[in-house]
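Just one protein chain is left out here, and the rest sit where they should.
Coming up: subunit A.
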């Protein structure tokens, strides 16, 4: 059996939150016991709403913050035992907002070459050549090599951000909402580009998004996160046709496809996120769940096997 490129084993991140002077600090569990396996060449999507812990998980994968407990492994080797530079070479990010993730005072050539310079790879001439190759790969004209971010459109900037991520020849791209700041027609171009690059460079994507239509389009597997925990993890087909967790189903109901005959969904789940400092007892989703029973109030569900995945619900099967 091949070793998965990314493994998360019971990964937990707890932040202490000041409650005010003379009061003990509260503990906020941003990510609680997340276990995931990402196979090489796969697009593994992570969906969830703001505050669900998606971005904290992304930060830990990028080595920007350490898990409080649990272990992240790349090719079977724990990140904690790997040199930070090595992690950065293997795993690269593409962020949501190309307006704020690119330094406006650097030219495109400098921006794309920055990771090479930081890692001391190549000579000035070889880096220049590499930058030109990257521009070709992401579909930017070579004349843009001296342009600045301010002279570019949102889609072009996101292409620069992708080129910068790819220049280190990483194994995994962590894409954190890579198209949600872009217009519809530009989003399609970037999604097409990401799919092309994945084939060309044999990449693995960890794709964080709240747009389920986009996730359905490009993910192989999907993890649904709620209040720091994975509530369901399925193959794409299984999740989109037979989601088991009530929260996954609620999210799917909220996908507004452009079909006027459907109107708004009949029911949407009420309420919003509970306070993560004092999460509800039992299943964290039970206050919003239409099917909650006494058992859900009392007992947190474990991961139960369902077709092509797992779901954390007492009534999953």
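FYI, a contact is a pair of C-beta atoms (placed from the backbone, for glycine too) under 8 Å apart; a residue touches a chain by one contact, two chains touch by 3 or more; residues count from 1.
Definition applied: contacts and distances are computed from a predicted model.
For the chain of the complex excluded from view, the name given in UniProt is "ABC transporter ATP-binding protein" [choices: "ABC transporter ATP-binding protein", "Na(+)-translocating NADH-quinone reductase subunit B", "Outer membrane protein beta-barrel domain-containing protein" or "Bifunctional diguanylate cyclase/phosphodiesterase"]. Summary of contacts with the chain left out: across A:27, A:80 or A:256, the touching residue is A:256.
Touching the missing chain, out of A:212, A:225, A:238 or A:311, is residue A:212.
Here the missing chain is touched by one residue of A:15, A:148 or A:240, and it is A:240.
Although one chain is not displayed, subunit A still touches it through residues 49-50, 153-154, 183-185, 187-189, 191-192, 195, 210, 212-214, 216-218, 236, 240, 250-251, 253-265, 268-270, 272-273.
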